[in-house]
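There's a structure below that I have some questions on.
All protein chains but one are shown at their positions in the complex.
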Amino acid sequence: MLSYLVATGITTGALYALVALGIVIVYKATEVVNLAHGELFMMGGFLAYTGHVMFRLPYLLSLVLAVAGTFVIGLLTDRVAYRPLMKEGLVSVLLATIGVSFILKGIARYLWGGKGDYLAFPPLVSPEPVRIGAIMVMSQQLVVLGAALALMAVFFVFFRATRAGKWMQATASNPKAATLVGLRIGRIYMYTFAVGAAVAGAAAVLMAPLTLLYPDIGFVLFVKGFASAVLGGLTSIPGAILGGLLVGLLEQFAAGFIHTSFQDVSAFIVIMVVLIFRPTGILGARGLRKI
Amino acid sequence: MPVLHGNRAFLVILFTVLAALPLVANRYLLFVANLVMLYIILALGLNLLVGFAGQLAFANAAMYGIGAYGAGLLQVKVGLPYWIAAPGGALLAMGIGTLLALPALRLSGVYLALATLAFAQATQWVLLHWQAVTFGAGGFPVPQPDFGVLHLSPDHGVYYVTWIVTVGLLVLAWRVMRSRIGRAFVAMRDSEVAAQALGIDVTLYKAMAFAISGFYAGAAGALYCSVLAFVAPESFDLFQMILQKAMIVVGGLGSLVGSVLGAALLVSLLQVIREFKATQEIVFGALLLGFVLFQPRGLVDLLKRRLRGWEEPLHGP
Partner (left out) sequence: MSILAVQGVSVSFGGVRALSDVSMDVAAGEIVGVIGPNGAGKTTLLNVVCGLNTPDQGTVTLDGTPITGRAPSAIARLGLGRTFQTSRLFPGMSVLENIMTGLHRRSRAGLLAAVARTRAMRAEESQMRARAIEALDFVGMAGFAARPGHALSFGQQRVVEIARMLISEPKVVLLDEPAVGLSPARVAELDTLLRRIRDEKGVTLVMIEHVVRLVMEVSERVVVLNSGQKIAEGRPETIKRDPAVIEAYLGSQGDAGRAAS
């Protein structure tokens, strides 16, 4: 039983890590926590569903469609809702992200939620479980885990080694200085949001075969993603992965050893405990800025 | 006698109409009016905490639920009469709400928002799952109090109790904001450091702000359980959060009259679109986003510019 819990914990944790990754990327570059991030994930899943199930497009094409779609939604929401408010302060942006999240959720419910609200996505790879040691894992879960690690490596390198990544970090820590050296921070913010959204979209498509899609899944995943991000440290990309795996494991242990209903509440407890006792998380930078 | 105009006229007219409504309205309209008053209480408390004291807290829906469950369970499980159970529910919410001041001492902005939001969701989880105490997802009925002594039907009796409590809490909020307590709240919001330099004990005033808003939300909840004669967890979900936030943003953060206006308008709007959840989400999301983008100071700001008599103490930017 323990091995089952660990296996499930790691694989759901990988999904949370992907969501957390998107949150951390946007936070690192803009200091904004996008409360609509979960809805971007949800949209990605629904777009993939539309492509693959409703229009019978090949899976890979649906993936591209979903990622492109969420990328565009990310761009739009940044342009229309967030950028104009950056100068008003982060509280205004926060409220705006809440508004956006409900709008997206409502749109999804309207477009797709009509037929009973829960949609099933067919599996990508063979649904036959794979045996690893003593535990059975679904191949799709391994795909998600692999994708999470691959994306983490990509972003780690991106922020450390590429110019664009360093620009994003510079813009986040000192927007005025960044403007002075000629960085067009508006554009950088916009692309950061879009990239964060695309990550959400990719995560959704990878995860879709493993779960049912429903409009409220966005918020559920946001909470788990935020819990993972904050546990690992909101400014740390490896932290997002670590946090995701820990939250995934914690949920399974709580469900297994206490009661199944405790799975849902674990993320809330993690958020409260981390923010109250150690807001910088495990790997985050010391001296978290208060906003 | 001074001529009534501006926001005072608005309040007097509104509450006179509300007082007279039971004589002419049907059951449904009365229910909506009752709901308007409950949300006025909720909006006042939330605005006091968020708009005036500057604490970005997202747990008001949880306090609302704790008040409702407290009052309901005290009647149904402990057997206390309505007149004791209702204040009991409000006080319970006030107590738990005050505890939330603790994280507020160390956190602010997004961190406080998410910590309190997590708390609110955890509270709803408890209401759903602690079936032994809360009756779980199905909720439970609460008998309406008997007003036979006053020759009033339970519906009308509950309505007038709500009216009295709403007016009372509005007057109380007005008085708080017109005192040094109100100034301390706004000082704390505008610059915590400068407020401390003037001797304002920020710990005390944060606790006070959380206590007051907890009490208001709890009172609304306690009244709600008798209005509906039923208590269920789904009434205190995430949508409540955006509904209440939208009310104070649309009405005007940092304005008492704005709270009343926002509550009245948005509750009425909700009734018009209550059929479809999708529509509600889109409309209220768009309202919140729209006002934050284009009219962040709310409707009272518009009214203040166009009409005379809409100023309020401490209603700055």
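So that you can tell them apart, the chains are marked A and B in the order they are listed, and the count of residues begins at 1 in each.
We adopt the following convention: contacts are C-beta pairs under 8 Å (C-beta built on N, C-alpha and C of every residue); 3 or more make two chains touch, one makes a residue touch a chain.
Note that the structure is predicted; figures quoted are calculated from it, not measured.
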>> Going by the stated contact criterion, tell me the shown chains that border the hidden chain.
In response: B
> So which of B:I200, B:L243, B:L261 or B:V283 would be touching the chain we can't see?
Replying inline: B:I200
> Of the residues listed, B:G214, B:P233 or B:G254, which one is in contact with the missing chain?
Replying inline: B:G254
>> What does the interface between chain B and the hidden chain look like in terms of residue numbers?
In response: 172, 175-176, 178-184, 186-187, 189-191, 193-203, 208, 254, 313-317
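Quick note on the criterion: only the chains that are shown with their structure count from here on.
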> CA centre of chain A versus CA centre of chain B: separation in Å?
Replying inline: 33
>> Help me check something: in the complex, which residues belonging to chain B touch chain A?
In response: 56, 102-103, 106-111, 113-115, 118-119, 121-122, 125-126, 129, 238, 242, 245, 249, 276-290, 292-293, 296
>> Under the stated contact criterion, what part of chain A meets chain B in this complex?
In response: 33, 81, 84-85, 88, 90-92, 94-96, 98-107, 109-110, 113, 219, 223, 226-227, 230, 261, 264-265, 267-269, 271-272, 275-276, 279, 288, 290-291
